[in-house]
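Here the complex is missing one protein chain, while the rest keep their positions.
On to chain A.
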Amino acid sequence: MENKANGTRPGTSNSAKERIQRVDPYGFERPEDFDYESYEELMSEYLVVLTRRSIKWSKLLQGHSKVEKSLKVKRYVRKGIPNEHRALMWLAASGAQEKLEKNPGYYNKLLESEHDDKLVETIRTDLHRTFPDNVQFRKTSEPCLQKTLFNVLVAYGHHNKAVGYCQGMNFISGYLLIITKDEEKAFWLLDALLGRILPDYYTPAMLGLKTDQEVLGELVRVKAPGVWQVMTQHNVMWTLVVSRWFICLFIDVLPVETVLRIWDCLFYEGSKIIFRVALTLIKHNQAQILTARAFPDVCDHFKDITRGGFVEDCHAFMQKIFTEPGSLSKATINKLRDTLREQITSQDF
């Protein structure tokens, strides 16, 4: 592909593959089959957006040490927080900053305390399996995020003993470290997510996860009945196709930039965003899912719909998530959560 580009435009010399770095701004190595041409095309447009947003955000934050929540800020967040302000905004919006300031030294105390051996061992098993494709997580890199990741997870495991460590937390903490570049901030953001923003996805019973999977199912039944019918027909349980969406908050499901844009809203608006994203993916690709002729087709389609141009164009995708699923009130979700949680508990899963 790159040779072809070379051949046809000798004057402009290099192909997209040669112009674009092999490692993305977050340290992830681009996969072998990465489509450099379309990425370049996409970025040429997105960079304009980023620049515009960056200017707007600088003005917004100018002279303010704190950002109050407002409709304007919400709109700004939905259009994407520039990377340079991301950590700040996540911390402020989620209440993590406040916690951090109110508990000086708490994080270090957790690290210094005696560690639970079993917890440490469980975390260690996953350290080298967390973003091996990210150069910052290599053992040889300096600073090595594998070490700070270990600290954040061990500290959190002792901070929230009911959760301890659950797979998926490694990926979430990894992203938090990439963005904040500060383990204490990452710790408090993790605390905000697991303690306040998300239901109990990560506790041993995983009741919040089971509930939200079924909530999504109910929402799909109303908003994309065809898909619901296909799922029912082939007896595909929701957990099978969407558990990773919830547990990893779309990490490794959607492209990095898209995930970060989703998280902008997640920290600001709460867990409702997860349903918006999931419903958008499902509704937008309804026709494709409906072609499933058998159980494995359904599973395959659910993998396919998380790839391609639709999700890579993060700016357009984020606009879609607020239009495609239609109205989705917090009250609806909470009501569904209550009903379904009760159903699940009474069925003694």
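Annotations for the structure displayed:
Note that contacts are C-beta pairs under 8 Å (C-beta built on N, C-alpha and C of every residue); 3 or more make two chains touch, one makes a residue touch a chain; residues count from 1.
The definition used in the following text is that contacts and distances are computed from a predicted model.
UniProt lists the omitted chain of the complex under the protein name "small monomeric GTPase" (options: "Gaa1-domain-containing protein", "small monomeric GTPase", "Ras-related protein Rab-8A-like" or "GTP-binding protein").
Checked against the full complex, the candidates A:Val73, A:Ala87 or A:Cys166 give a single residue touching the omitted chain, namely A:Cys166. For the chain missing from the display, the contacting residue among A:Val120, A:Cys144, A:Leu290 or A:Ala316 is A:Leu290, taking the whole complex into account. From the options A:Arg19, A:His128, A:Arg307 or A:Lys330, the residue with contact to the chain not on display is A:His128. Within the set A:Val23, A:Leu111 or A:Cys299, the residue that contacts the chain not displayed is A:Cys299.
Touch with the chain that is not drawn comes from one residue among A:Glu214, A:Glu257 or A:Asp313, which is A:Glu214.
In the full complex, chain A touches the omitted chain through residues 122, 125-126, 128-133, 166-168, 170-171, 202-206, 209-210, 214, 217, 221, 226, 228-235, 237-240, 243-244, 247-248, 252, 290-297, 299-300, 340, 343-344, 347-349.
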